[in-house]
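All protein chains but one are shown at their positions in the complex.
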Amino acid sequence: MSQQTDTPQGGGAPEATPQTMQLGAARGGFLSQLRVTLARRTEGRGLALLTVVVIAAAILEPVVFTSYQVTLGRVALIGLVALGLTAVILMGELDLSVASTLAVSGVVMASIPDIWLGVLAALATGLIIGAINAFFVVVVGINSFIATLGMLFALRGLAFVLSDEEPVRLSNIDAGIAFGTPLLGPLTPRVLLFIAAFIALQIFLSRVKAGREFYAVGGNRQAAMDAGIPVRRRIFTGFMISGFVAALAGVINTLERTAADPTAGSTVLLASFAAAIIGGVLLNGGRGSVLGTLIGALALGILQVSLTLSGVQVDIQDIFIGVILLLAVITDPANLRAALAGVRSSFRSREKAQTPV
Amino acid sequence: MTPVTSESAQTVIEASGIVKRFGGAVAVDDVSLCVAEGEIHAVVGENGAGKSTLMRILAGILTPDAGTVTVGGATLEGGAKSAIDAGIALVHQELSLVPEMTVAENIMLGSPPTALGFTKSKELKRIAAAALEEIGVSVDLDEPIARLSVSLRQFVEIARAVARSPRVLILDEPTATLTPAETDYLLTMLQRLAAKGMAIIYISHRIPEVFSICTDVTILRDGKLVETTAISETTSSAVIDAMVGRELKLDLQVTRESHPGEVVLSATGIRAVGVHDVDLTVRAGEIVGLGGLVGAGRTELVRAIVGADPRSAGQVTMTVDGVTTTIGGYQSAVKAGIGYVPEERRTDGLALTMTVSDNVALPNRRALSTAGVLAFGAITKFVRNLADVVGLRPPEIQREVGQYSGGNQQKVVIAKWLGRKPKLIILDEPTRGVDVGAKAEIHRLVRELADEGAAVLVVSSDLPELLELSDVIHVVRDGRIQGTLPRAEADEKTVMSLASGETMVSA
Amino acid sequence: MATKESLTEAIAVAGSPASGGIEKKKFSPLLWIAENGVIVFTIALILFAVIFVNGFASLPNITDVFYRAAPIGIVAVGMTFVVISANYLDLSVVAQVATAAVIMIGISNEYGLLAGFAVATLVAMLYGIVNGVAVGFFKANAVIVTLSTTFIGLGVLRWLSGGSIFFGPEDGPIRAFGQASLGPVPASALLLIVITVILWFVLNRTTFGFAVRAYGSNKEATRLAGVNTTLVVIGAFVITALAAMIGGFALAAFSNTAVSSMSDGYEFRALAAIIIGGTSVFGGKGSVLRTLLGVIFVSVLTNILVLSGIGFGFQQMAIGALIVVAVSVDALARRAAKK
Partner (left out) sequence: DAETPDAGGSGEETFEVYALLPQGTDQPYGTTYLPPFEETAEELGLNLTITNSQYDADAQASECEVAVAAAPDLIILWPAVGDTVRPCLAAASAAGIPVTVTNSDVNPEDKDLTEAYSGPDTYGQGVSSAEIMCDLADGEEIGILVVNGLTGNSTAINRNAGFVDTVEANCPNVTILAEQPGNWNKDDSQIAVSEMLTAVGPENVDGIYAADDTMVAGAIDALKARDIDPEPLYITSIGNTFLGNPLVVSGELDGTVFQSSSWDGENAARLAHAVLTGADYEENLFMPSVKVTAENADDPSVAPEW
């Protein structure tokens, strides 16, 4: 993009007074329209990483794609919680308690003999946890980072207490095993639920009034309040979505494993954050999409599966994932451009600095 | 149409006995206000007089500690939603838009058309477009707010208010970010809306505006109601005296003897985003003004000059005591003796959660420390001194800057740089949203600086201010200097015609 | 000031001071509680323990509390710099502490303590600079950057050390440090106090610390005040890394062993202490002294729970609940004081 040319307001305001003020950007041709549209999307970096990962995997470990149901399973594992988390992050809040929520809801479910009752109780647990988080944030008025950090510890403790510090087996193991088998073509219920959750959240956040307003709550909270948006209710909704989705992940994991593990989810929190942020969701809120999170989860999932398949030593795998993550965040185009421009101008000043006349 | 007199017209909104405290401080103290259909009611007062607080109470955003608001006879329950439903629309002083959302979405924020909870996006755009058309501004509905200029955002916010077809339209300093032409446009528009029967409450620090369109004026001072009178029964100097509570000697027309010295700043061939090949020099003891419409690229130009934003081409040098330094990055500009007072003082100029003392000490921290260790005694003395110089009120340097009014905040930003005895000071909109008293003080400071030999570069959209301060004015349009006017040749008309591109005058 | 006389004279004309609507601060007990929540809570907890918990006030137990507090405390006071600079937290302290511990024991065994310190310091600097450059220069998100460096750091550590457990000789200097004490106060706790004082000084009394606080309050305004903000961020991460290195040393010295998994959970435990101390996660506000109090609070609490024979699950619940309660009381008191 050249920097010197075309400012959007080029059309100019020859005479500003009478009927209309022509301040807006004139609509350009298709290409500039496309460029504008792309500039408005937030998923670019995630997409770039995904492309790199897909190409690398296609060359090095094509099994990743031939056994795509496995890959999808891993993506769903990483991505489900991240989807719920996205709703909260979009509002400029955080939920550090998702992994613990996952563990508690799994234990609740496995402790109840009837499987359907267990599922309902687990999902209700997630909703309640979300409501408690929101209560502290909205009613008591403490920062969500802190409230959910407290819940991270408290709920993990609760999972241990409820499970007596041991894994709890499902009473109906067969149901669990059945749940883990493909339902629609090669797709397991986990993958189908993941897709359903994605579609539901995508529609909610892009089409439904309440969901659209999450962006306002995160983008400028004062403006949202001034405009009469029920900000508190939106925050409640967001945390309850996050809690519900984490509980859903707990239910799925428990069913698939046929047991609830109170230590479950140790890697969920950070992987979810990574997926969302790689996908372009801004931690300060207001910017991002669940589509971005999906892309982030796809990139991470494919990367992990191909590394597992490659059989590389785990230490090296970790180093690899770390380097890729690091490269992905430091090459955010906007940041990179600013950083390089900064270097250039400071070099320019050094060249000729302090020349007496 | 109903004749525009408050007696006969129907009262739309009435606030009585409003009290609002923040902590111990009383921001609004037993104020009553009554506005009728078709009336344009001005509310004026110094910075911190309580104007915005009162308006936020009318709009249901703040709950008063005492008093009631009634609209069309019905008492408001409180809450932004119920005020909006009752037909009150507020255009905020600090822009109240969501940067990542589009123009259309912002216009319909909080009340988009829906079906079963789903937003009807076609309908949404249609209403938004209609609102923009109503106020006569055209802008891409799908553009995110973050990509718009400040003035355009202001109009989007007005469009939002209008889109709700309010009975009461409140505008809190809407013209602070507008150019004279845009201001005229807005004022005409308000008169048109009032003629349709809308009740309008209008806040401004610019007294001439008040006298040109308003029917009544309410004056606040220190949170208290001083008086409400019909415009026809008062004069601007009476209003100003009532606002300030003392007789203010406004020598706005002073002309300064300028004795320009050597060239201090020399910028050649500057190119950056929105800036095209600009040459500019500023001499010691000279005040150079940059005029133009909002969005002309003046902010970009000065930011490129000081290196706050990257340049794509061009050379900037500072010459001090015969030594020439090339300015590259921003830090080299500061080192070379440039002080930069940015346009957005709250986001770019101040660390609002820190104290006055911290803010002023920050750019001077090297001078106020030995071997990297801060000398607190020296800092206190230094900052007290500067607070005194700029006339900070109250002069409590250990208070958080965020608690000060806009005018005082601006004084703090200026004080930051005064301490470094800048060889060149660049001020971008130094008095935007600043009350008359503080404005006069800032103007004096600027002149004093120049008299003492500093080079000064001022960006201002306030034409009288620009004409009053500058020794020479460069008019900027589309990122280029369109013409240069020495003080003798500059008047509102010549500047405006250059700014809007009607004529070309070569310097 | 050369400009002073002339300018003040001019301004004197503007006349009487009009109030900006700001009133004199009145003393409010609620606000005092809100601002000093940790102190009140910590004192209350200690009083409670002294009265109701058997053995709490005994000398050996006080030593245990210090042992609990020392390594995590050193890490937390260091990480306070990253939190104050509005960069959330440094997840990679987990890798930094373990790496430092393994290097201290592993290299000291072979080449002596000094070499161990030298290598550990170099590695800490490397962590600080990589994190700092990625966050400060490339403006990348600190959570993800430090997550990446955790992966890389632990990966490299395990790859090179093979995940083995390292232990030092019984008569080595590290062991000696680990066992040294001044009365009931172990050397590692003294180290914690010394580091807290040093870092307090750096944060509150030096131009660098000043710039860190200013940066945390408003990045852009700090940059436009002429501060090299990239260096500020790098500095904050380097200080965090150096503290984590020393924390790793204290941890290794305490048990005279080092293994790559020994600091699991340190990132959130340190953050919990910082937050309980009252440092804002939005940056700008906070202090290392408060973090120290936060660490003491959590250590005393854990100690009380273990003394009372409470199981691990309940311990976690109690810590979580107290984080929330402590901060809630703070928030509610603040709100009540405003009324």
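A, B and C are the chain letters, set down in written order, and residue numbers restart from 1 in every chain.
The rule is simple: contacts are C-beta pairs under 8 Å (C-beta built on N, C-alpha and C of every residue); 3 or more make two chains touch, one makes a residue touch a chain.
Just so you know, these numbers come straight off a predicted model, no measurement behind them.
Every shown chain touched by the omitted chain in the complete complex is listed here: A, C.
Note on the undisplayed chain: of the listed residues C:Arg158, C:Arg213, C:Arg269 or C:Arg290, the one touching it is C:Arg158. Although one chain is not shown, part of chain C still touches it, namely residues 54-56, 58, 60-61, 63-64, 67-68, 154, 158-159, 162-165, 167, 179, 251, 254-257, 259-262, 303, 306-309, 312-313. Residue-level contact of chain A with the missing chain is found at 63, 67, 69-70, 73-74, 77, 160, 163, 165-169, 173, 176-177, 180, 253, 256-259, 261-268, 305, 308-309, 311, 313-315.
Simple rule for what comes next: only the chains that are shown with their structure count from here on.
In terms of which chains touch, the assembly is arranged so that all chains touch all other chains. Among the remaining chains, B is positioned farthest from chain C, on the basis of C-alpha centroids.
Rounded to whole angstrom units, the spacing between the C-alpha centres of chain B and chain C is 41. Chain A and chain C have CA centres that are 28 Å apart. Residue positions of chain C touching 2 or more other chains: there are none. The residues of chain B that reach two or more other chains are 331, listed in rising order. On the chain C side of its complex with chain B, the touching residues are 1-4, 6-8, 10-11, 13-26, 205-208, 210-211, 213-214, 217-218, 220-228, 284-285, 338. Contacts from chain A toward chain B in the complex involve residues 3-4, 7, 9-10, 12-17, 19-25, 27, 36, 40, 207-210, 212-213, 215-216, 219-220, 222-230, 286-287, 338, 341-342, 344-357.
Of all residues in chain B, those touching chain C in their complex are 22-25, 27, 46-50, 222-223, 244-246, 248-249, 308, 330-331, 333-335, 340, 342, 347-354, 358-359, 361-363, 365-366, 369, 372-374, 385-386, 388-391, 393-396, 399, 403-405, 408, 416, 418, 421, 437, 440-441, 444-445, 448-449, 451-452.
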